[in-house]
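The complex appears here without one of its protein chains, the remainder shown in place.
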Amino acid sequence: METKSRDFWVGVFVILAIAMAMLFFWLMGSFSFVQSNPQYFLRFSFAGGVEVGSPVRVSGVKVGRVEKIDFLSGVEGMDRTAIEVTISVARKALAVIHEDSRFFVNIAGIIGERYIEISPGSVESPVLPPGSRIRAVDPPRIDQLLSQGYGVFGRVQEFLEQNEKSVTSFLNQLARVMDDTAKVLEKSDRKKIGQVIDNLSQITSDLRFMTEKIRGPQGEEFFDRLMVLIERAHEIDKPTLKKFFQEEGIRARVF
Amino acid sequence: MVGRRVNGGIAGLGRFTWFLGGTLTHLVSQSLRGRAESVIHHIWIMGVLGTPSAVLSLAFLTAVLIYELAFHLRLIVPQDAMIPSFTSLLVLRELGAVVTAMLLGSRVGAAITAEIATMKSTRQLDALELCGVNLIDFLVVPRVLGCVIASVCLTCLATGGALLITAFTTSQSLGLTPRFFLTHLFLFAEPGDLTICVVKGALFGLTIPIVACFRGLNASSGSEGVGSASTRTVVENSVLVILLDFLVSWLWYAI
Partner (left out) sequence: MLARFTENLKSKVENFGAVLRFGFQALRLVATEGVPPRLLTEQLFECGVKAIPTTLVSGFFVGAIMAIQIELQLRNFGAEGAVGGVATSVTIRNVGPVLIGFILVGKVGALTTAVLGTMRVTDQIDALTCLGVDPIRMLVAPRLIAAIISCFLLLTIGLIVSVGGGSALAWLNFGTNPWHYISQIPKFVSLESLLTGGFKSLAFGTLLGSVACYQGYWATGGAAGVGKMVRKAAINSLVGIIVADFFISWIISHFLRGIGH
């Protein structure tokens, strides 16, 4: 084969191979040939399995990816080492992200790929400028929830174990009381109980009548007089008191 | 008998290490200026001429892989949408590099060994040495350089070509469109996987010519010697490819 032609094909070969590799790198999102996308910096204390390259979605639509994940310590507003997740968001999605948008870690579908979900936020709130640092919502730690659940169960179990005797006796007594009450109710004459209840209602209605009276104008007047009596009685000694009571009693027609 | 074989083996290893050291030193230290011609010649033979068979072979293999993965994935998740992604993972990480290397090892390795062994047999090597030519410089280095470049390029082209071809040929039977196939190809792949593919290509491209040249230079004379040396090259290369592939995969993915 002619040297020139051969050299040409070798060149083509190498160039094609490099182009193929570049194409694949690009398809995997290593580079962007457009102007680099705006970024946000999210702070988590627990990242929940999000990785570099995980997608970023707004209202379920993919708009970017996670570019970097770093550890930061000594950040205001966070009591422990924070995870800073740098995400890139396509320009077209910038307008929907507001200052009251919330940033979550969500799980996609059956396989459980983690991604960052951004809720769009309200229209009144101003648009969140790129480059902002945002405190994102930590995903729940299932293992913590489980261990707390276990803790609670454990304690309840402990309590029950330690106080087993008293708990059992309490339960027994309760059962007995209910039993007895049931027996009593069974044994005693239904009619008698009905009578007792009727009498009770009679007494209460009488009492009501009395209290009505007391509240009325007559009752008030009686109380006023009583008060006057007591005041007068205040200044008198014993024999005079006796005489007084007698005299006043006759006058009031009490005796 | 075992003792003698072990002795022979260790002696052989020693010779090989010496050879390896010499080659690497020469690779690094000697200037590349006059060599372009012969390196290009080797890239031509090793790379360009082998492209159709490499691409087609890998395409067949990838097609089989797709059917196999479809069969297995359906046992776990009845979703054909994942198949392109998992196939590309396996091809990129393992098969692309290994199969290309096997093909290269046989075609190129045996050719180099036969060539050099024949030269030794016909006393050409002695003649060259008498003229003061350093054999490693003259014979080994251009082949090594050519093969490394050819191997990397060939691996890229074969892997990419195979994936592209199978995208179009197998999508129908999977119930997907080629477009879907291609866009979902690298869903789970990371740039690291592609890098590993290229690294393996380079590694194999390095070891194949070195082993081949070594066998050729140490061949016994006559046609029997040539034949046996070529055979040993093919065998050793194929086993070496598997061992190295395991080593790289293990170090990268499992540690």
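Chains here go by letter, A and B, matching the order in which they are written, and residues are numbered from 1 within each.
Everything that follows uses one rule, which is that a residue touches a chain if its C-beta (ideal position, glycine included) is under 8 Å from a C-beta of that chain, and two chains touch if they have at least 3 such contacts.
Remember, predicted model here, so these are calculated numbers, not experimental data.
Undergrad: Which listed residue, B:17, B:53 or B:172, touches the chain dropped from view?
TA: Of these options, the touching residue for the absent chain is B:53.
Undergrad: Which is it among B:121, B:134 or B:195 that touches the chain not included here?
TA: Reading the full complex, the residue touching the unseen chain is B:121.
Undergrad: Which parts of subunit B are in contact with the chain that was left out?
TA: That gives, for subunit B, the contact residues 52-53, 56-57, 60-61, 63-65, 67-69, 71-72, 75-77, 86, 89-90, 93-95, 98-99, 102-103, 106-107, 110-111, 113-115, 117-118, 121-122, 188, 222-231, 234-239, 242-243, 245-246, 249-250, 253-254.
Methods note: only the chains that are shown with their structure count from here on.
Undergrad: Would you mind pulling out the distance in Å between where the CA atoms of subunit A average out and where those of subunit B do?
TA: 62
Undergrad: Once bound in the complex, which stretches of subunit B touch subunit A?
TA: These residues of subunit B touch subunit A: 40-41, 43-44, 47-48, 51, 77, 149, 152-154, 156-157, 159-161, 185-186, 189-191, 194, 198.
Undergrad: Can you name the residues of subunit A that touch subunit B in the complex?
TA: Interface residues on the subunit A side: 1, 6-7, 9-10, 13-14, 16-18, 20-21, 23-25, 27-28, 30, 53, 110.
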